[in-house]
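These notes are about the structure you will find just below.
Every protein chain of the complex appears in place save one, which is left out.
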Amino acid sequence: MKRHKILMSTPTELSDRTMGAMARQVMARTDPEFLALYRQTTEKLQRIMHTRRDVVIMHGEAILGLEAALFCLMEEGTQCLVLISGSFGDGNLDWVQMYGGQPVEVRVPYNAAIDPADVERALRANPGIKLMFVVHCETLSGTLNPVRELCTLASQYGVVSVVDSVTGVGSVEARVDEWHMDVCCAGSQKCFNAPPGLALLSVSDAAWEMMRKRKRPVRWSYMSLLDWKESWLDKGVFPYTPSMTDVYGLSAALDQVLEEGIDDVLARHSYTARVCRAGMRGMGLELWPASDAIAAASATVARVPEGIDGPALVRRMDEGYGVIAQTGPKALRDQSLLGLSHMGRSADPMRIVVGLAALEKSLSDLGFGNRLGSGVGAALEAM
Amino acid sequence: MKRHKILMSTPTELSDRTMGAMARQVMARTDPEFLALYRQTTEKLQRIMHTRRDVVIMHGEAILGLEAALFCLMEEGTQCLVLISGSFGDGNLDWVQMYGGQPVEVRVPYNAAIDPADVERALRANPGIKLMFVVHCETLSGTLNPVRELCTLASQYGVVSVVDSVTGVGSVEARVDEWHMDVCCAGSQKCFNAPPGLALLSVSDAAWEMMRKRKRPVRWSYMSLLDWKESWLDKGVFPYTPSMTDVYGLSAALDQVLEEGIDDVLARHSYTARVCRAGMRGMGLELWPASDAIAAASATVARVPEGIDGPALVRRMDEGYGVIAQTGPKALRDQSLLGLSHMGRSADPMRIVVGLAALEKSLSDLGFGNRLGSGVGAALEAM
Amino acid sequence: MKRHKILMSTPTELSDRTMGAMARQVMARTDPEFLALYRQTTEKLQRIMHTRRDVVIMHGEAILGLEAALFCLMEEGTQCLVLISGSFGDGNLDWVQMYGGQPVEVRVPYNAAIDPADVERALRANPGIKLMFVVHCETLSGTLNPVRELCTLASQYGVVSVVDSVTGVGSVEARVDEWHMDVCCAGSQKCFNAPPGLALLSVSDAAWEMMRKRKRPVRWSYMSLLDWKESWLDKGVFPYTPSMTDVYGLSAALDQVLEEGIDDVLARHSYTARVCRAGMRGMGLELWPASDAIAAASATVARVPEGIDGPALVRRMDEGYGVIAQTGPKALRDQSLLGLSHMGRSADPMRIVVGLAALEKSLSDLGFGNRLGSGVGAALEAM
Partner (left out) sequence: MKRHKILMSTPTELSDRTMGAMARQVMARTDPEFLALYRQTTEKLQRIMHTRRDVVIMHGEAILGLEAALFCLMEEGTQCLVLISGSFGDGNLDWVQMYGGQPVEVRVPYNAAIDPADVERALRANPGIKLMFVVHCETLSGTLNPVRELCTLASQYGVVSVVDSVTGVGSVEARVDEWHMDVCCAGSQKCFNAPPGLALLSVSDAAWEMMRKRKRPVRWSYMSLLDWKESWLDKGVFPYTPSMTDVYGLSAALDQVLEEGIDDVLARHSYTARVCRAGMRGMGLELWPASDAIAAASATVARVPEGIDGPALVRRMDEGYGVIAQTGPKALRDQSLLGLSHMGRSADPMRIVVGLAALEKSLSDLGFGNRLGSGVGAALEAM
């Protein structure tokens, strides 16, 4: 049967308004109309990220922003504190090693959150640390790290912090200036419902300073944040032609976030997450995060029950009911995870109903023995 | 909380592909590219309606097509058989009277279907009958009439039949030529997921003949079907500029119907209707149609339980959960009805899950005393 | 060679912003968001038409609006003053006759404008006249009628005026209230650059009164203006589902008119018309209107020079250079006309340059003997 696929993983679906905004003609990159639209777009980001600092849009997937931050800030031999509570944290570690940095690790299990006390110990023990990498929301595990405390600590120790908040900003509070996040990277195609293809970064003066003080500052490169600072922010000239259509889409998507109101958007995410947790528990599943207190607002992750094959469950949801669920981190060999992501427009309880229905029906199809309707019923109860 | 509205009434939602097709530049109405696209569009309609007869697209809502058929075929004093099993049937009666026709009624209650035996009796008793009006699917009641038998009968008595199949074609079988439907009117914004604004009619030779034999044939008018026959079909010249954007949308929407396959589309509608009936019964509702055999495939209608206020229920579903349900015919004073329509892309069991969840939660909110999850559970059971 | 067609006839091209606005999801016709958008759209029309009277959008091509006005206002035997200065005027005459009205004609040649003195004579001579039909801009002839004087006169004689301003409003001044236009019909796909499929009418109290006083007022019909008055304007309920996508398009297109400013839009049309006339004269053509004073701002029409075949010239412009020019009225047998329309976004001197270039090159191809560049040169001179 022909099905309209329902994404409960990423990228998140665009609204018709955003799609309509992207059906727009390109312009000269010097066109005053485009320059104004571009500036307004970064101003909207500043409001959403609670920052008055520079915001840079890089023209590639979110991962370009994270790599560029590391590439521009770190040098051969820089001592870096890497906080690891999930697969993205482990990825940061790989990158630091690849680019020749000296990593200091703070690590917890994939279902837990980093403890600021551990970080303080590490900072005290390693006064040479210059940079700290932390993941705000470990999407695949459905967990959050206490970014506020972690970045404040880093700042107290004079350490520049780089925060991967790709699925954080827009689903949970993220106050860049107050929380002392030096570089904070948000993602267009996650909680903002904008198209993939843009990396969104706030950059503090301390971070610009560190980039400029590198032996050979990264300039005139697709990976250069400084080019955007010195060419676009300082002189209003683009280093190259931006991905215009994606910028149109981002701009329209941010309007929708701001019209709804940032606080209301966050409340909607957290409410939806609560309903989703109730539904998953209602059908007899055990949630993965060690506690609800560290559960993400952008994705809810459960353990695949013993006796059920994780990949088969995901496949069944897709092929049988058109719902694309989120799989767990590959590194977790002994425990299969399954998530329903609820970012942006998907952070809607009635949409969660669809995900839960597909999940409980698929579990039943694979012999889990659950009573049909118990998941959705519990979710409706929680509304 | 900001909600994305979910339409379980009409018009039905457009696919992104259809919307994209409508973001197209207009052309001269003599442009060969437009002429070809227009012709292909009517050919697609012919395939879907199983007809080799003329198909005319009128440039207004479906109701223009129905009125135009009556206006062009009927004269002052023409004897018309009007079959009434719901509110649209009653509307036809009003029209026949307004335009000066002489109606002969065959009427059954709003939860029943016309019996061909009654029609045969009426035809035999009134040999002066020239026209028959019948509604294929009475959407607001969720019932079907046996159009095949009824039109075949009319044809045997030399009576020209006009079928309102606005929510029929595309959800249930409708074989224009085999079933002897002289004029069959389908709707763009119902089972085809095309935009509102176009009326789609097949016209038999007998119907053209009857239009031409009128004392003063209707020509050079927005209501004239003959203009389309004599100008567009015969000479390839449009009587006026067509609603191009809507034609682009219809063309793209029909492609999607044909790519899926007409039979598969119908099967999807009937499967969804079955799941929806199971879900409604599962939460303790009584269905409105006298039997499942006459239940529509495009909308499922139930009685609002005693003690529950119909309009309040519809409002609750909308305001509380973002689901726009279908209300019943106004003529039914003593019984409030509520429907979930599942036409076109909405004919998807997972979408029905959303409608059912909103319905059972709203019933519970209004004190119906149902167990949450029982409706969705029964629907999942039926999948 | 593959060519992007350039329309210098109608419909006029949509802007990318308008197309993007049309790539929007449909809504329930009771959705408050849609109701608000619809109301705002008519308010925009009121501003553009300088009226505080009711504005009705009918859901069909402009011609539906004109026919509906006549159908709803006139009865069998009503005496109507029909002003004829071109092919649309002659069309009005045919309609009055078809629907059983009693026409009184005032007629001038197709290259002239109606003289108010003639109208006053006719009104005085025929005190039974109840209705007056007049065409503001005879597009195919490129001429204007003095609507202000004509409607003021009618109003002094207690005659209800119906103005076809389909290519007038938006290109030249049209002040509905001050000028006493009882019904004024504008077109979406002309000077507004909106999609075809909507007829836009202002209606005075006198006109509503006349419709209601008919022996059998037209109600419950696709042609009924009263339905829109009594259902939509009075109660906020649509008589049937509107052509939503077209309304989205119209709304966006009107925003663009208002953002530019109505007066600036008119000035742009008149400037472009002046440049176009200079260019046509520059290449040796004779303009068709008797004087520049009555020349339209929406289309410039010239005589096809002797020895050149009109249809061949139009074909050459299309096939050789991708420009779709406007042909003249069919009734003019002994004189072939050719027009360049410049409505809405096409009212741009640089676009006229393209039309002129195609025209002078095509004339040269067909042996007219003109010096290439003389047309465009004269137009540039006039800028």
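Chains here go by letter, A, B and C, matching the order in which they are written, and residues are numbered from 1 within each.
Rule of thumb we're sticking to: contacts are C-beta pairs under 8 Å (C-beta built on N, C-alpha and C of every residue); 3 or more make two chains touch, one makes a residue touch a chain.
Quick caveat, the model's predicted, so the values are computed rather than measured.
Of the options A:Gly86, A:Gly168, A:Pro195 or A:Gly377, the residue whose C-beta touches the omitted chain is A:Pro195.
The residue touching the chain not shown here, chosen from A:Pro242, A:Gly328 or A:Pro349, is A:Pro242.
In the complete assembly, the contact with the undisplayed chain comes from A:Ser9, out of A:Ser9, A:Thr139 or A:Thr272.
The omitted chain makes contact with chain C at the following residues, 1-4, 6, 15-16, 19-20, 23, 260, 264-265, 267-268, 271, 282, 321-323, 345, 348-351, 353-354, 357-358, 360-361, 364, 371-378, 380-381, 383.
Taking the whole complex into account, chain A touches the unshown chain at residues 5, 7, 9-14, 19-20, 22-31, 59-64, 67-68, 94-95, 98, 189, 195-197, 220-223, 240-246, 249, 324.
Annotation for chain B: contacts to the undisplayed chain at residues 16-17, 19-25.
Simple rule for what comes next: only the chains that are shown with their structure count from here on.
Shared residue numbers account for over half of those found at the interface formed by chain A and chain C, and the copies are therefore classed as meeting with the same residues. Chain centroids computed from C-alpha atoms place B closest to the centre of all protein C-alpha atoms shown. Using CA-based centroids throughout, the chain positioned farthest away from chain C is A.
For the pair chain A and chain C, the distance between C-alpha centroids works out to 53 Å.
In chain A, the residues that reach two or more other chains under the touch definition are 16, 19-20, 23.
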